[in-house]
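Only one protein chain is missing; all other protein chains are in place.
After this line comes subunit A, so read on.
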């Protein structure tokens, strides 16, 4: 037999394992040909590993307690966010160049409060029920939003009409196999166009909560974790969807949280129970977005000037590198 040198019984569920199983140094569990025995040996080996690990932990904890104050600080566990490859386009809050750029880019009129956002939401051709309902719910979440059916119209023809009617933003929800799976967000008077891949869309009735519908109050906006230059511009795009002055009476908040290049959208109602505690209740639809491309002008897939495209081969090589 392959395991002639070890001191364990040969049969499957034999007597319980001894405290310290002695394996000869050249022995490997995977060399046993018999599956049952191999499985048993592997379990035994696993248990032993676990025991050793536990013993190590206990020892370390004892040492730590013994040292008391002089103990070295606890090691910080490595997370992907910790190990993230430093992106050179990370925005420094005090950067003047960025501030200057932002004062003169397409969103400046919004941030200077010269324009009030007016959104047009539409879909791709022949939307199915889920998409239609999602559009309606999105329209309740975003104030001053109108849903229009797309009856085979070309976007390039819609856009001048929208500009003529004073719309500031255009949202097109692309549908595939009866679920929405893409989002094109275009800032209208000649603004940038962002194309996202949308996933895990949950309509209001699928969210486990017992709240009411979102009211007409203007919600607050939270934008989390948009650190790089690209993330900054996307964040501003999202912020430009909502009117500038939130109505705090409404106690509603729309959150765009960026984590590892995925943007999670949530819509909550909050209530302050005390100065250290706040309760939130989720209303409204939720979805996640992943940026696919950012284009300089309005939607023009052929001749547009692309600021950023997600190139899988080049950009997905490292697990610790994120672009937003």
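We take it that a residue touches a chain if its C-beta (ideal position, glycine included) is under 8 Å from a C-beta of that chain, and two chains touch if they have at least 3 such contacts; residues count from 1.
The criterion applied here is as follows: contacts and distances are computed from a predicted model.
Chemist: Quick one: the chain not pictured, UniProt calls it what, "tRNA-guanine(15) transglycosylase-like domain-containing protein", "MAK16 protein", "beta-fructofuranosidase" or "Prolactin receptor"?
Modeler: "MAK16 protein"
Chemist: Based on the whole complex, identify which of A:34, A:144, A:259 or A:293 touches the chain you can't see.
Modeler: Answer from the full complex: A:259 touches the omitted chain.
Chemist: Just name the one of A:35, A:78, A:205 or A:312 that touches the chain not displayed here.
Modeler: With A:35, A:78, A:205 or A:312 as choices, the missing chain is touched by A:312.
Chemist: Just name the one of A:85, A:278 or A:309 that touches the chain not displayed here.
Modeler: Counting the whole complex, the residue in contact with the absent chain is A:278.
Chemist: Determine and list the subunit A residues touching the chain excluded from the picture.
Modeler: Subunit A touches the missing chain through residues 79-81, 125, 152, 154, 197, 199-200, 220, 222, 224, 248-251, 253, 255, 257, 259-262, 264, 266, 268, 270-276, 278, 280, 288, 290, 312.
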